[in-house]
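For this view, one protein chain was removed and the others were kept in their places.
Presenting subunit A:
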């Protein structure tokens, strides 16, 4: 039994070989093309087709496959490292103590060059400062009044409805004061830059002690790996202990950078806390309504879905069913 089963494949193979020989003989003797192709030709055809396919793929990859890197990594800038920001989580709000610290950092460090022109004092109330603090802060600055009876515009102390003052009257003055470089407005900076909070934090803390060997740094520029082109006009501004926090948090560079970044995120999207709470409400209410609607549908359709259609054949006299 075993021997016979072992012989069978050999016999099949031998017959196939015989058949191949016969077919090839017949193909050679007669010119009819409609007969079955020989395995040799089939193999050659398959190999050729595979070669053509693989070759065309390789040729296509050669033409279009590899990316053409037109920019060097230095021109692209180092991609910001991701940090586990707590306020970016789904159900977390801003840390308002951190916002308060960050606002202090902005006021004492950043505000000498960067404006925050889209933030009025009133938005600070309740989220960062108390009403009295915000009013006192607003009154430190002077704003234009409406024209008086003689058409002259006088100055008045600021009110809560005024916007935070800009360090320079216009962009040209800002450029002139900063060696031709314009310090951008920071109101929407977290939204405006690729990488958001991570980019700003990395940029503020990423100044190396000295640029790496061989790096070209232009005149009046500083080396920062995270800035595209690596030459940034802003020098490092955050040093340990530049700011003295009122809650006695140790004012290290990274702590200040983290706080001011969170504050700038608040400035860019002050609605975030409310937005997340509203989103939660929407999700809860719609899911409850959806569950209720499913239940009502099943309740209303119950009579239809639970009906049973029965064919009850009439009985004939002799006991057989009539078809």
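Please note the rule applied: a residue touches a chain if its C-beta (ideal position, glycine included) is under 8 Å from a C-beta of that chain, and two chains touch if they have at least 3 such contacts; residues count from 1.
The criterion applied here is as follows: contacts and distances are computed from a predicted model.
Visitor: Assuming one chain is omitted from the figure, identify its UniProt name from "Protein MAK10 homolog", "Dolichol-phosphate mannosyltransferase subunit 1", "Cytochrome b-c1 complex subunit 6, mitochondrial" or "Mediator of RNA polymerase II transcription subunit 18".
Guide: "Cytochrome b-c1 complex subunit 6, mitochondrial"
Visitor: Any idea which of A:81, A:130, A:161 or A:287 touches the chain not displayed?
Guide: Touches the omitted chain: A:81.
Visitor: Touching residues of subunit A against the unshown chain: what are they?
Guide: Touch set of subunit A with respect to the missing chain: 72-74, 78-79, 81-84, 88-92, 97-98, 202, 205-206, 208, 212-216, 225, 230, 240-241, 249-255, 258.
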